[in-house]
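Apart from one protein chain that is not included, each protein chain of the complex appears where it belongs.
In order of appearance the chains are A, B and C, and numbering begins at 1 in each one.
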Amino acid sequence: MPDDYVPRAEDHFTFGLWTVGNRGRDPFGRETRPPLDPVEAVHRLGELGAYGINFHDDDLIPPGTSASEREEILKRFRRALDETGLRVPMATTNLFSDPVFKDGAFTANDPRVRRYAIRKTLDAIDLGVELGAEVYVMWGGREGVESDAAKDVPTALDCYAEAINLCCEYVLDRGYDLELAIEPKPNEPRGHLFLPTVGHALAFIHELAHPEMVGLNPEFAHETMSGLSFHHAVAQCLWADKLFHIDLNGQVPSKYDQDFRFGAEGLRDAFYLVKLLEDAEWEGMRHFDAHAYRTESADDVWDFARGCMRTYLILAEKARRLAEDPEIADALLTAQVDGLSERILPEGYSPEAIAALRAEPVDLDVLAARGYGHERLDQLVTELLLGVR
Amino acid sequence: MPDDYVPRAEDHFTFGLWTVGNRGRDPFGRETRPPLDPVEAVHRLGELGAYGINFHDDDLIPPGTSASEREEILKRFRRALDETGLRVPMATTNLFSDPVFKDGAFTANDPRVRRYAIRKTLDAIDLGVELGAEVYVMWGGREGVESDAAKDVPTALDCYAEAINLCCEYVLDRGYDLELAIEPKPNEPRGHLFLPTVGHALAFIHELAHPEMVGLNPEFAHETMSGLSFHHAVAQCLWADKLFHIDLNGQVPSKYDQDFRFGAEGLRDAFYLVKLLEDAEWEGMRHFDAHAYRTESADDVWDFARGCMRTYLILAEKARRLAEDPEIADALLTAQVDGLSERILPEGYSPEAIAALRAEPVDLDVLAARGYGHERLDQLVTELLLGVR
Amino acid sequence: MPDDYVPRAEDHFTFGLWTVGNRGRDPFGRETRPPLDPVEAVHRLGELGAYGINFHDDDLIPPGTSASEREEILKRFRRALDETGLRVPMATTNLFSDPVFKDGAFTANDPRVRRYAIRKTLDAIDLGVELGAEVYVMWGGREGVESDAAKDVPTALDCYAEAINLCCEYVLDRGYDLELAIEPKPNEPRGHLFLPTVGHALAFIHELAHPEMVGLNPEFAHETMSGLSFHHAVAQCLWADKLFHIDLNGQVPSKYDQDFRFGAEGLRDAFYLVKLLEDAEWEGMRHFDAHAYRTESADDVWDFARGCMRTYLILAEKARRLAEDPEIADALLTAQVDGLSERILPEGYSPEAIAALRAEPVDLDVLAARGYGHERLDQLVTELLLGVR
Partner (left out) sequence: MPDDYVPRAEDHFTFGLWTVGNRGRDPFGRETRPPLDPVEAVHRLGELGAYGINFHDDDLIPPGTSASEREEILKRFRRALDETGLRVPMATTNLFSDPVFKDGAFTANDPRVRRYAIRKTLDAIDLGVELGAEVYVMWGGREGVESDAAKDVPTALDCYAEAINLCCEYVLDRGYDLELAIEPKPNEPRGHLFLPTVGHALAFIHELAHPEMVGLNPEFAHETMSGLSFHHAVAQCLWADKLFHIDLNGQVPSKYDQDFRFGAEGLRDAFYLVKLLEDAEWEGMRHFDAHAYRTESADDVWDFARGCMRTYLILAEKARRLAEDPEIADALLTAQVDGLSERILPEGYSPEAIAALRAEPVDLDVLAARGYGHERLDQLVTELLLGVR
């Protein structure tokens, strides 16, 4: 069959240094792959057609790097970006690997840890902006508890809010053109994490000092871990105009955080997600926060990266074909999907409109008896997905 | 041992007519208990020490009731309330049992269904207010999909918002003293429901026309079904000043909606929840949205109701004892729980404060090496819970 | 595209009367579809290309049917079978709907209930054999507990085993040509069910008096509810020569029992399952234990039934294509999938063979460094599944 699933820069595919550079360590096993030079990552991703590369501060500049080494690292990295045309659209901070953060970063009980966490974050913001990042992602990997006795949740949320407010004020103060995006996760590595879902994070933003600067970085795996629909969560973000960034990968519900290749699990959800983003003509980055299986060699990693992007493109093409399929169009009519756009009271509320509504005849038997044809519709989409229509 | 776990009106325990009146039907089996007369429910709950009783419109006034029968039902019911002193603090609408709502109520694709749903809701609001309800609960039991092709989610959220906005405007227009409380649920009876968690519902409220009138009615079982911490979810509601009502029951994570007796599953979570509500001196109703096992006879139902209230009172006493336990107090100090109240920048953001923060010495080795004593703390709470301290 | 996904009798597709006859009732809503005449079910399934139709005793002969009515029902049903050529390959008993069974059937605490359950089962066995069934399915829908205090599990397993042993002895005594197939399920409608997974049921069989007569009827939804791989479970059944029957449907992990159309959820798992059955040339029935969404009308039900079979046939074709795809063949070689067939000690154990094994050189660095190419392999299968290769 013809193959035009070759990524181009305008597809806006990005990867984290920590994703293609993942070394295959897990809770029960040691690293299976050697370290990856960030410069090689840039070149390989460039060859594959990616648009950009993102990093945690420590991914690029390991803790303990001297100022001169830092300069050297940045020089080499910038050169690689220049040679390939890759961008750094997003930056973030590692607030979870160091034992210092074992009780949290922005919500650590020890104020000294919180002070250090904010400082590390501001430094990482500077670094990200220096390299051109326009979105700053905040994943609170250690913000949570195993024992609920150990933290008062409302007070912890106060701390969390203070930290994000300080970051916003710093960004404003420095005049950076940078948006902040919170990445929710329900658990792992902590027993329960604060802001466990897209919803909790969206709600939290409204209590901040600068809600307009803060949005979401939802992740397929994280929402799916709770058995929630990632597609619905992203739709609510779009609805609230808060989708600032997105993390794509593969995950089975109710399991450990798998971070599989996009589409490796949850293919149907992946399809509806791609359809949502493409239909909305969303302009953000399609970032893959995933990594190769631990069974893979250093070379195999690039098959992983290529696969993420190919699956996205295949699904995007299917989304276009769905829109053009006359039988699906007919099934959508049967399901009356267009009926959702109608308003109950197009002119808005008035006592008269309510009185009229209450007076109108309604034949409940007719409404109860009608079928919506969802079985036919869903089967048509299934067959589209399977490539047999 | 002494037993002072006898409920009193001031404990604010309430039950739904549908809870003690649950007849034991489930997806695989027929009813095992006879219908319960609402008047008997009022009397039995009164004897047990409950404060109030709530209902869906159809629980009290079955569909198809004539106007005169309606009056008769209300007269008998009011008399029972008067005789027992029970209140009706909350009301709600059944928008899920009738086949009319099979594709949703406020988000049904067919606008005729949405019109009927709003009308049924306004009638139920009138009925609730007539009986003294101050909170109106909205559970969107059919607002969702099995097949994602069948509904555009952002458009469905528009419909959902329109419906709630109309309710708010109606309440304002009528001058009712009524707050609305959204009850989130992730799935069942639909494959995926909109507003699946406390977080998603909290966030949704901010997009409404009258966000100040709308809050949450979180339910233990619903949040737990997604494996999320109910205690944390309620804490975030309190933090956002949006806890308007609460549904207490028992549930195992990642299972069908069990609605077990409060404390029958999730005892530790139940404890932290009760502690949270009591510590916050939250004034709302402790509503049990649960039902007796299907194995139980009509008489056994009252053991179920008594058990819900007793467990709450037992846990409330443990919360008080935790606060007075010197060894636990010591463990909390070790965990530096009080440290969360300190602000990073007590005076707020300033470039100078940030510069000072960046200049201060930090000994990461010390922070990394310290232990938080959570094992000891958690074990002490475990032993408190088990009644051996 | 060409469409040859039209079911034929030799595909061995079967449905339950209760599946196409499902009326859309759920825990929160009333029936949305009228009753389906079993005779119509036979004709409609015959037209769609199904091989057979199965039933619980009560599906065909409602409780309380008189002897003469029973004869009439059977006569009409047989005539429909004759007219369509449909078979009744399997039969089963409803031991879960009647309130009598609220505490279990074979494991009810009350011996009178157990006596009645065995009696109802023997009658249903007679009825099934009369209509030609060769497999008898046992789903213990009420064999379990909500409160672990209410049943001693080992004693309950004794009861369970006695009941199945009696059935085996009855079958032997009557000279029936009938195999028994246990259908495991983890929970719902009980809090925890006995024999919760394929594994627990397989193990249980070994403790029975006639293990050779008893096998498994694994169900996609039931194993998936526990987040387990249905494909692996069925593979273990085949490996132990215990796959007697199978229930196909769709289900999301860690949710209520959904019984969706085959392939409506879990498409990738469905594919590997079909591949397993087809590669093994398994000769049993492909039974769909699913039902149409509650949104569907009586007519829409047949789209549901058609969809189940089409998806199976589409996936079976993909399984054949996988076997012929040269690039996938190459990836399988890289993954050394053929290496699994080799034995460590082809001649079996001997001290000498072990000594030789221990003496042989092994280069761990080489083994650690090799990649298995699973990312490439999995992506190729993904693309096969999506129909783009």
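One rule holds in what follows: contacts are C-beta pairs under 8 Å (C-beta built on N, C-alpha and C of every residue); 3 or more make two chains touch, one makes a residue touch a chain.
Just so it is clear, the structure is predicted and the values come from calculations on it, not from any experiment.
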Hidden partner chain, touching residue among C:F77, C:F220 or C:Y272: C:Y272
Omitted-chain contact residue, chosen from C:T65, C:T84 or C:S229: C:S229
Residues of chain A in contact with the chain not shown: 24-32, 96-99, 101-103, 141-142, 146-147, 150, 187-189, 191, 227, 252, 254-258, 260, 264-265, 293-295
Positions on chain C where the hidden chain makes contact: 98-100, 102-103, 107, 109-116, 118-119, 122, 146-159, 162-163, 165-166, 169-170, 173, 186-187, 192, 194-207, 225-229, 231-233, 235-236, 238-240, 254, 268, 272, 276, 322, 328, 331-332, 335-337, 339-345, 349, 351, 354, 357-358, 360, 362, 364, 367-370, 372, 374, 377-378, 381
Interface residues of chain B (partner: the chain not displayed): 1, 3, 5, 32, 227, 252-255, 261, 263-265, 267-268, 292-293, 295-301, 303-304, 306-307, 310-311, 314-315, 318, 368-376, 378-379, 382-383, 385-389
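Quick note on the criterion: only the chains that are shown with their structure count from here on.
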Computed distance of Cα centres, chain C from chain B, in Å: 38
Approximate Å spacing (C-alpha centroids) for the pair chain A, chain B: 30
Interface hub residues of chain B, defined as touching at least two other chains: 98-99, 102-103, 146-147, 150, 187, 227, 254
